[in-house]
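What you see is the complex with one protein chain gone and the rest in place.
Here the chain labels run A, B and C in written order, and each chain numbers its own residues starting at 1.
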């Protein structure tokens, strides 16, 4: 199973911390109904080094509830039949190394983002992921220089995760200007033919369907910000803004409205092509 | 005015901290009535380095009451007419230096003991005392070697104060054995003809009237101890044992009984000669 | 290549690996900062000017070299020769100053204007605040709320030195959480801020760089011991291990000799003994964790050893057999601290007392036979622990 996301309209990938409440999987279904192109499920970790307060809290709440990686994956498996959108797991390296990528694959996970696994450290996991049929989605940061960004773009699968700010996850009042610059750089590099990875500078506007989408994440908090990010990149990942609502006790229906608003803002920004992501291969 | 104490019977010199109570001079009269040969009046000092708990307390109590050296000397002057026995002041060097020996003389004081003024430091005060007509009574300790003890014996006036123990003032359950040894050594040295101060070893038993008496002090607490000390030396100074009673609220009449008991014990130990000390010269 | 140099503690291979341990497991945002730091350190460490400057500050400000004290009385009681490397006499009261002077100088060289640091016992925080004051840098120190309670003296010292101490209220509210928070803040302030990490943990180049900044302990001790012992080197070299910086610095001076190297962990925080392979705070090493990879809390009487991980080079030294890691209990530590105080007149830190406790237990056994010669690093002084000891005894 590999992950392929269409790029016809801006993509929307909402985030949920696995196990954050007893009925957490209902949020996934609500996200799907509201028009998510894929859903990111965060595995709660004792030491969430790259997360801001909100997702730290969600992680803490899940662990305090007794959520385990094993139980989260079981619950994911249980609703697999009702989930049409791909599930992407976001986790810290230590959990992935312990749990093993095959276990994720068995639970029907399509993609994997490891917050603290840069290029230099990911080779091993990349081959395991390939063997298990899971896409490894790599992150790029505003400070990532071009030569390195090129490698990230060419090694990433599913999409390129453009981290919008120098900072941790969490809501922000405005979208950082570096986000647009990064997305633009990534798109340019992705448009390069693979053979010419050592020749930078091919123009933007190369056929977007030919290249991996670039999603902007970290700090995308409002529909307005999502619309801006959707224009700069090929879509957004929205995490803390939704988790704040979940932590405050909002229901799956509430969240459906939230995600729906994001969906609408994104769609208004550009014309729609593929309504949902396409999943290639069977969905074991 | 110089001090001369007879040695016909054991001498009794009770001690009182000046200003310890409002009516402190009544204790002096009670001591006299009970048969004291002389009375030691301690000047209360903020830093009574050579005193044990009892006399520290008495000193503290006097100072806290607001007793001053000046007031104490005035009060002494006020009862001078009723005092037949000589008054010996005991004080620390700092007070004596500040107050001045003439002031003591004007108050009718006959003798002076300075706890922390050894031979080496006393020359200056000795001449001032001589000029003022006050006897300087020197202390000797059990550890004082013979050559030094000889100097003390020959420079001391009024009597030689044999400190019975290596320690501070305060009651003790038994009379320290060093007390007798010291008194014996002192008597031997005192019996030497002045011309032969460099020839130690003349025998005891030289005419006691010819020499200065040796009084044992520090820790003489009971009539029994007094009797023993009275046999070893020529008499005793009793301080803490009496002050303890004063601090406990005993009246002058109570103290007269205490001193009377000491008197009786001393007198039983040996036959009586002179009932009171003789004071040579006029009593300004 | 002789056996001795084969055995030495070498620079990490590419990517910052010591054997299979180490590496740089950080968010992409920090990769350029780590790379720049590595480059700056390589550059500085081969620059005699930088080394001279560091040596100067170590000497005139931190009081180096620290003394080597023969523990005469305890040696006689235990039937061994015990030499104490006195990091407790270094300015601020522990070996932590060696590292922060190096990092602060480097930060200044890199044009940074601010230090951030994590701290457990507070010794590293005090040291970092000290170096920041000295070099005119701002300083923010992250400290777990629980450690703030345990080490109030050090919190106040940091404040006096002009540092902001920020309580960390997440997770176990101890050192590991403070480290997470410092990492987060570093990500967000990487332009002007240097993350002044306190031990031989973290992403490459920290484990290597901090070891190099701390090797002054071992290098000095090597020279000093040579003058004391007929054999020139001790039979055994021992140090306590939290993250492992004082041990790494000490071992670095002796790794190329035949001396046995012993790291002493707190029984309640023994990553070498009880840990499994994992990734935490930027490097692959041994970690206390559950089967799923959730990091455990460490529990020991010494706040500075309450760390569930250990520097990757120690994992490598342990795996390769070059060093041996042992544990002691809180009770042994309390007894050791008191006994050292009474026999030698030295009140060491609870952390350092771990090393002493092992020597006391091992002396006269096969582990440390009579007649052995031992170099022990006393990593810090005990003033900071008095309030806690008062409660414990």
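Definition applied: a residue touches a chain if its C-beta (ideal position, glycine included) is under 8 Å from a C-beta of that chain, and two chains touch if they have at least 3 such contacts.
Note that the structure is a prediction, hence the values are computed from the model and not measured.
When the full complex is examined, the chain removed from view is found to touch B, C. Within the complete assembly, C:345 is the residue of C:230, C:321 or C:345 that touches the hidden chain.
Interface note for the absent chain: among B:97, B:191 or B:264, the touching residue is B:97.
Counting the whole complex, the residues of chain B in touch with the unshown chain are 45-52, 56, 60, 63, 68-70, 92-95, 97-99, 115-121, 138-145, 148, 152, 163, 166-168. Although one chain is hidden here, its contacts on chain C can still be listed: residues 59-63, 66-70, 72-73, 86, 89-91, 93, 129-134, 136, 153, 156-157, 160-162, 337-338, 341-347, 382-384, 386-387, 389-390.
The rule is simple: only the chains that are shown with their structure count from here on.
A centroid comparison over C-alpha atoms places B as the chain most distant from chain C. If you average the Cα atoms of chain A and of chain C, the two centres end up 38 Å apart.
Within chain A, no positions touching two or more other chains are listed. Of all residues in chain C, none touches 2 or more other chains.
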